[in-house]
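Only one protein chain is missing; all other protein chains are in place.
== chain A ==
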Amino acid sequence: MSAVASPTAAHPCPERDTAGHDQPSARQTPLHGVHRGLGAVLTEFAGWTMPLRYGSETAEHHAVRRAAALFDLSHMGEIEVTGPGAAAMLDRALVGRLSAVGVGRARYTMLCAPDGGVLDDLIVYRLEEQRYLVVANAANTSVVSAALAERAAGFQAMVRDVSADWALLAVQGPRSADILRAVTGSDVDALRYYAIDPAVLAGTPVLLARTGYTGEDGFEVYCAPGDATAVWAAISAAGAGHGLVPAGLACRDTLRLEAGMPLYGHELTAGRTPFEAGLGRVAVLDKPFVGRDALHARAASGPAELLVGLLPAGRRAPRAGYAVLDPDTGDRIGTVTSGAPSPTLGRPIAMAYVPADRAAVGTVLAVDIRGSRDTVTVVELPFYRRPAGGHA
């Protein structure tokens, strides 16, 4: 077999590394040995050797929706910003108002270029009054670190790439609170969505955050790299009775796609502003920041293209890069950014950029799926919303 839909750089072809051998050029997380021991199918992602899946990626996906799963996300970048000017500096460097974030809380925000293009999307935690932790996509860590250092000029703030100091594990799914409660002894129910608190796990100090990228309730655990194996083992043991399984990047991608969450390099790029992606709300335009003028103009004019959800009529999935067509003329009008068979919905789903006047829910469009013109309908995002009654 040969791949006809070439997977993008962000989603490498699983066939490349089925033997699980190490890519000499790729970095390994502190949990590499654990993944090898579990028989993970490994893949190279953003310069790291990461688990793609341990067994069936569909089963891992369902575990997150129905029970819980454990991810190694140690490839993510962590950048610390400290000092009396840290809050003011981040207000200037990022699109959001980070000075308004309380200690122990987190915010989803973005780093933009002066022209308003998105350089990365970020989670920023305020750990102390004068100490923030900026979490960047692995592929963008050095870009974010350099941009923040440059934008710190004139502020009493220090920017340090501390990625090597942190391992990151995520526990996602409706049973995650039960598992974390058992393994930390903390009152995890008091930890609100987008909050972070110190905790003790497997006898070691960790930072426990109620954040995630799956559309389910869940936690992210930041710990010292040397403690990662013990933390992984403790969570695995505590989760065994709750249906927790290890899960890889393959299901992480389908989970976030169902949840309508953007992935940098797909929905977000330097050529797009937050407004096209439907995330204009993250830009606080009544304060100065790099890119504000461009974003202000974009907010006033309205974006020419918009990110939409597409639901195909057929069973074939539009994939990243496929052309969106006018169904009558066949003219290319847009581009698919992500697409896959949705395990939860049992049918393919996709996101795409299309002209703003073709973005209304219910609009019928077409996608060129390897030469055939397949009908798709614009639908509301997200494709999946977790059942009410859950946390946050």
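By definition in this document, a contact is a pair of C-beta atoms (placed from the backbone, for glycine too) under 8 Å apart; a residue touches a chain by one contact, two chains touch by 3 or more; residues count from 1.
The rule we apply is simple: contacts and distances are computed from a predicted model.
UniProt lists the omitted chain of the complex under the protein name "Glycine cleavage system H protein" (options: "Acyl-CoA dehydrogenase", "Glycine cleavage system H protein", "Phosphoribosylformylglycinamidine synthase subunit PurL" or "NADH-ubiquinone oxidoreductase chain L (EC)").
Between the chain not shown and the residues A:R151, A:H266 or A:R319, the one that touches is A:R319.
Within the complete assembly, A:S56 is the residue of A:S56, A:T82, A:Q130 or A:T204 that touches the hidden chain. From the set A:L263, A:A340, A:A359 or A:L381, the residue in touch with the chain omitted from the display is A:A340, counting the whole complex.
The set of chain A residues touching the chain not shown comprises 1-5, 7, 11, 13-15, 18-19, 21, 52-53, 56-58, 250-251, 253-254, 315-317, 319, 340-341, 343, 370.
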